[in-house]
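The complex appears here minus one protein chain, its other protein chains still in place.
Up next is chain A:
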Amino acid sequence: MTADTATKARPRRRTGGVRTPLLYTIASVALLVMAAPFLWMALSAFKTKQDLTASPPVWIPSRWTLDNFTALLDQLDMPQYFLNSLIVAVLVTVSNLLFCSMLGYALAKLDFTGRSKVFAVVLAALMVPGNLMILPLYVLMNGLGLIDTYAGLVLPFAAGAFGVFLMRQFMLSVPDELLEAARLDGAGEWYIFWRIVIPLVKPALATLTIFTFLGSWNNFIWPLIATNDPDKYTLPVALATFANDPNRTVGGGNGMLMAGSLLVVLPVLAVFIVLQRHFTQGIATAGLK
């Protein structure tokens, strides 16, 4: 709505005098709207009970307090959930980096019978919604005794089609001559893959690392299903369970929820801000299909 007026009101020449301040005003207002929930969350986490329920709302805490955080750490085993999320995300990321680059290399650089069929399977897998698989996956994991284990949380995400697609696209741009020269020198395929191709596709690996790690960190429905024991909850599952708990004390509970949300979101936002260039690159690459 706000941006619509921007395009209509834009004068023809690029160097319009009124145009620039107007556009900055519109963009800044939009940015503020986008950031408002984050600001509300971050500030509320440090509010006292009185400030949390004050009407009109208090943006800046009249008294800053860490009570919400201490109460949260008292009631919930946040370090354990944090550790669970971290372990699962690291394992998922490492296995995706390895297996997706291996298949990506085969699809980009090795001519083998059935290659186009394998690639077709990868492309088809990109389109299958994850929710289609969770019912038998639960039965399977239960049968294997992997409910409430890290393996049960990791294995379904250990090799994703998006990673293969991304790695293949990048590896296509590695010159064939380079690989031929190494082969003439007697290098084996594993050596070529590991010592020549992998170092050349580091930007792609960085992009894949970020996307896989965050995808795992933010994943909700599978950890919700695959864990019953609170000791194995990931952060989002613990937070949702706490948020939907009817026994949660009402006034103080709200501040604790804001503190919990902040603790879940903060690492993600920090990583994103540092590495934001790779994000936009990854999204743009995914759009290349």
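FYI, a contact is a pair of C-beta atoms (placed from the backbone, for glycine too) under 8 Å apart; a residue touches a chain by one contact, two chains touch by 3 or more; residues count from 1.
We adopt the following convention: contacts and distances are computed from a predicted model.
Remark: of the listed names "glycine dehydrogenase (aminomethyl-transferring)", "Transcriptional regulatory protein YpdB", "Sugar ABC transporter permease" or "DNA metabolism protein", the one matching the undisplayed chain in UniProt is "Sugar ABC transporter permease".
Interface note for the absent chain: among A:73, A:87, A:187 or A:225, the touching residue is A:225. When the omitted chain is restored, the residue from A:65, A:80, A:149 or A:281 that touches it is A:281.
Along chain A, the points of touch with the absent chain fall at residues 3-4, 6-14, 19-20, 23-24, 26-27, 30-31, 34-38, 40-41, 44, 52-57, 98-100, 102-103, 105-107, 110-116, 118-119, 121, 125, 127-140, 142-143, 155-156, 158-159, 161, 164, 169-170, 172-173, 189, 193, 203-204, 207, 214, 217-218, 220-221, 225, 235-237, 239-240, 243-244, 254, 257-258, 260-262, 264-265, 268-269, 272-273, 276, 279-285, 287-289.
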